[in-house]
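Just one protein chain is left out here, and the rest sit where they should.
Chain naming follows the written order as A and B, and within any one chain the residues start at number 1.
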Amino acid sequence: MATITWLSDFGSASGYPATMKGVALRICPIATFVDISHDVTRHHVREGAFLLWMTAPYFPEGTVHCAVVDPGVGTERRAIIIKSQKQFFVGPDNGLLLPAASRLGDLLVYVIQNAKFFGTEISKTFHGRDIFAPVAAHLANGVPPKEIGPPTREWVKLSFGQGIDHRGSLEGEVIYIDSFGNIITNISGDLLPKAPRADLIIETERKSSSAHYARTYGELPSGDLIVTIGSHGQIEIAVNRESAAQRLRLRAGDSLKIHLHE
Amino acid sequence: MATITWLSDFGSASGYPATMKGVALRICPIATFVDISHDVTRHHVREGAFLLWMTAPYFPEGTVHCAVVDPGVGTERRAIIIKSQKQFFVGPDNGLLLPAASRLGDLLVYVIQNAKFFGTEISKTFHGRDIFAPVAAHLANGVPPKEIGPPTREWVKLSFGQGIDHRGSLEGEVIYIDSFGNIITNISGDLLPKAPRADLIIETERKSSSAHYARTYGELPSGDLIVTIGSHGQIEIAVNRESAAQRLRLRAGDSLKIHLHE
Partner (left out) sequence: MATITWLSDFGSASGYPATMKGVALRICPIATFVDISHDVTRHHVREGAFLLWMTAPYFPEGTVHCAVVDPGVGTERRAIIIKSQKQFFVGPDNGLLLPAASRLGDLLVYVIQNAKFFGTEISKTFHGRDIFAPVAAHLANGVPPKEIGPPTREWVKLSFGQGIDHRGSLEGEVIYIDSFGNIITNISGDLLPKAPRADLIIETERKSSSAHYARTYGELPSGDLIVTIGSHGQIEIAVNRESAAQRLRLRAGDSLKIHLHE
């Protein structure tokens, strides 16, 4: 069995994801499809990159990830394939695929060029249908990437950065707000102390707030700010049964500090 | 072929459902996936239980239902498997699985314990990925539940209650508001008369409203309140092309009466 995952900013109800899947099924009828998300904020490459980074490592060898958040569609931006630890990533060369592929490691990058593997017509506005979906399906069929285009040593980078420990003050940035309003940061959970504590301070541009460090949301009464290690291994800020992002008025890209002692 | 259904409050665009599916595909590559919903109101166990109750009976023998609405994740709540009429239910022991499994009948309940069937790391916040998805995939592969944990005779109950007929006044409660604003009650459709009528009274805490009893939405002009037997066999209150829940200002858990004669 071959797995193809799909990620886009097309909207799950727009008909565009289904179109891509129809195209792929004509080429690879045995493919299993998994939607990562089609509701990435429009043109928000960084948000799409995070979702792919978060999910890709859990997929089997041979999985092809087809990701289309592509504000530059129809312009000169390149289309690429990345092979990484026996998984494949297909999409625009705008950084979208990089964090996920880098997390797996051993990147080989190819420029998509061989029109033999494209749809019969190439529109200016929907490369998901005309280029990325058919290429993904051919990869799922076992076509080697080098038949689809030449290797390259240059590609657009994208990184979430890495929070740093400045003498007990952890400085970092918000990568992503999840559907619960939990704030996922670029600060590694390894920088937190082992034992639960109640005396942390979260400092944003607007204000400072006291917070608990806890290993799970359920441990504390509703309404308390919690610093925890999320399921991705990153430091996450949550409020039990509420939105931490609304409470702290933080958005992706905002910076913050977590003070481990006053 | 093995079918796994998914139900959660993670949000369909959150990346968490895709992560669970990736984990499951590594264990059971031939699985067919069906999403019941990932947009259950956050932590609303009762709403998730209704959706599972409504859909499970229509699935084939051998289906594994993996359901995660789990406000107690990371605390002492148990994780269970229920085997019921050749279908399997996997999730937290908080009542979520009970109405669906009870509707099928012949419950056998097991406590999930054997870490051999879990993911390699167990986070405190995402048992969907680390425990429920891999266990569901092993069940889909044919692993008997007793290898995953011991049987138990105790589990958390959850019931929607059952509306009663009090001399022509049907008393019950709202189980669920569907996506059309239709109000699904816990009163059995068997308590309604056979012939269509125009003289019913719906009484809520706020007001009384006259209503038609009809066998289908299309029979009446737009705007009229309709009492009907929903596709689940329960009494349902609808307004043709409008939201009955908004009209009557009713929410899940609210009580109501339907008077068959004044």
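The rule is short, and it goes like this: contacts are C-beta pairs under 8 Å (C-beta built on N, C-alpha and C of every residue); 3 or more make two chains touch, one makes a residue touch a chain.
None of the values given here were measured: they were computed from a predicted structure.
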| item | value |
| --- | --- |
| Residue of B:D39, B:D70, B:D93 or B:D130 touching the missing chain in the full complex | B:D39 |
| Contact residue for the chain not shown (choose from A:G15, A:G105 or A:P221) | A:G15 |
| Positions on chain B where the hidden chain makes contact | 1, 3, 5, 12, 32, 34-40, 51, 54-56, 58-60, 63, 178-180, 215-219, 228-231, 236, 241 |
| Residues of chain A (touch criterion as defined above) contacting the omitted chain | 10-16, 18-19, 21-23, 25-26, 29-31, 33, 42-43, 71-75, 123-126, 129-130 |
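Just so it is clear, only the chains that are shown with their structure count from here on.
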| item | value |
| --- | --- |
| Rounded Å distance between chain A and chain B, as computed from the means of their C-alpha atoms | 31 |
